[in-house]
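Below is the structure I would like to discuss, written out as structure tokens.
Selected chains from the complex are presented in situ; the others are not included.
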Amino acid sequence: MRNTLGSNVTITLFGESHGAAIGCVIDGLTPGLEVDDGKIQKLLSRRRPASLIDTPRREPDNYRILSGVFNGKTTGTPLCIMIPNEQTRSGDYLFGPARPSHADYAAHVKYNGFEDYRGGGHFSGRITASIVAAGGIVMPALNNIGIFIGTHIAECAGTKDGDFSSDEAELADEIKSLNDKNFPVLCNETGERMIAAIEAAAKESDSVGGVVRTAITGLPAGVGEPWFDSLESLLSHALFSIGAVKGIEFGKGFEAANARGSEFNDPFELKKGKVVTGTNNNGGINGGISNGMPVTFGVAVKPTPSIARPQKTVNFLTGKEEELVIHGRHDPAIVRRICPVIDSITALVIADALVTAYGPQVLLKGKDIWNSDL
Amino acid sequence: MRNTLGSNVTITLFGESHGAAIGCVIDGLTPGLEVDDGKIQKLLSRRRPASLIDTPRREPDNYRILSGVFNGKTTGTPLCIMIPNEQTRSGDYLFGPARPSHADYAAHVKYNGFEDYRGGGHFSGRITASIVAAGGIVMPALNNIGIFIGTHIAECAGTKDGDFSSDEAELADEIKSLNDKNFPVLCNETGERMIAAIEAAAKESDSVGGVVRTAITGLPAGVGEPWFDSLESLLSHALFSIGAVKGIEFGKGFEAANARGSEFNDPFELKKGKVVTGTNNNGGINGGISNGMPVTFGVAVKPTPSIARPQKTVNFLTGKEEELVIHGRHDPAIVRRICPVIDSITALVIADALVTAYGPQVLLKGKDIWNSDL
């Protein structure tokens, strides 16, 4: 379905980096969810470029909700968010030389030359602002039913952050704290070292990548579907739609490769009458279904492809090799700005999976439904 | 869509480990594709347990094609493959104690206790035989149009295999060779060390995980859709449906985290008049769309959860903790048997993406269509 994600709660994206506007349509939302401008703005502000380590393009993200909200609450009919593009400088972009590691060439072949190439067009990271705005609507609803999502920069430019706590209450606090930070790391000092490294790369006209890690708390056991709608399938499908993402692992992920079953298996145990697992190497998912433990995953983020250094490329208009120097405004690292995007898209996937499992009222009633004997 | 995968070429799975039969329905196949029993059997035999390092359950996989094939060719209408379960020994399974790292507990919550728990039921790896049978139909069609898919065990029990060749012709040869091997590694000696390590773990009533790596050659540039149907989204969605998979990375994947843009970007260049990239760190995909280079990805496979050692768990019938000793027949490692499953599901995803991009005739005509000026 190309630009539409989800089964029961769906999001459809539209827009290009330098067109009139970007936006999205969210369908299938439970009627009666509160829509709070402050919460949408806060999430958008976390994605917005803000400092030396971000692109100088400063879009105000003056979004407008065109439909689906009435008297401050969702109606249940499609909610369209439109965000005008205001700070476009299309002159920066050339048609012909394919920027390495960008979609330019692949898109040129796919769309037979009819693509809007300016600023990456429909493939621009700019489009993720719509995802975040949508997250600003869905995330508070999840929070209201006790589900919290947070992401930290676990690794960037050779520096590693600490790990999420294995204690669920502490983890919830960490998530809360991350969602209030401009540069979301568990250890602030580490963050400063990361920022310094990013600035160093920027000075060398270069960029850096990283790994970000996400945790979801409060998700009940039993969510996700067998096989093709496993929770891992749904989440990875959504996350890999973000251009910079090159890897995803759940729980211990690639570390599992070197583990033995006796180490990796998460034994079940009882804790205050609740079934939990002693370890959480599986990242809260067994056989594609949530098991009631925090869902955790890591995402590999590649270095921003746009760098100011001269690069070798092919010009698909002339059909010749040439040297390319990218002008325009770019981020030397997107690990910071990708965090609210990941949080938001995760929120959309979780909302959809919950509604599939329990029906639309679950987004309002939460555990009253999933614990129900109904 | 739960047990259905794909947009234009779809597969729907059914069956439980100890039920009457497992199987699948493939819809949207181009009419006129040859269906060759020998090729289906060969692929199935690669997945079938065969030696000490595999489960002693030996299913003959006597599949029957119930529909969709006429005079040895696909008709274009739904093709149903049924594989009877013949070697079931349900007495080995208990209802109550949740096997750690298995779907038992999550499924029990999800299905309110109505699940067929015998041998993992619908969550059993047994179900993948249907995926492989489907691969046996789709893979030869891709081969006929010049697309080849192969997977090797890159890492297992601490031993690493070599890397795929960066030369496309050599890579094609490697793929061919892998598809003929019982234990698919690039370096046979490495393979022997892996087998020894697996056997050692088995003797200790333990299991091991690994990493397998896949390459696709011959895929034209321009395949995949923006955002939610990116090639990475489609592939990861399919691959994460396999229970043992805990991580996926494209190209350099998690290594990207520590790279700089100037190292990671793949410069475009001309080679015999064709646009190629000098390196392939992006794994043949830019912005979610194939760029004409080999598509490469790695998959983290967790250690088989079923081990013969006593494990701590909770019995969800009694609601009490207990010690569990798993009987039954199990694989100490599934890295070998997962390779044809990954090849097959990859073939299904690629066939679907091609039909979406070029229409159904592409599976018969290949480059006559994708190079066409039509």
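We just call them A and B in the order they show up, numbering each chain from 1.
Rule of thumb we're sticking to: contacts are C-beta pairs under 8 Å (C-beta built on N, C-alpha and C of every residue); 3 or more make two chains touch, one makes a residue touch a chain.
Just so it is clear, the model here is predicted, and its values are computed rather than measured.
Participant: When 2 copies appear, how many make the full set?
Facilitator: 4
Everything that follows uses one rule, which is that only the chains that are shown with their structure count from here on.
Participant: Could you put a whole-Å number on the gap between the CA centroids of chain A and chain B?
Facilitator: Here chain A and chain B have centroids separated by 26 Å.
Participant: Hey, which residues of chain B end up touching chain A in the complex?
Facilitator: For chain B paired with chain A, touching residues are 1-5, 7, 13, 98, 100-107, 109-110, 120, 122-123, 127, 155-158, 201, 206-211, 220-230, 232-234, 236-238, 240-241, 243, 245-254, 256-270, 275, 277-278, 281-283, 285-292, 298, 300-307, 309, 311-314, 316, 319-321, 357.
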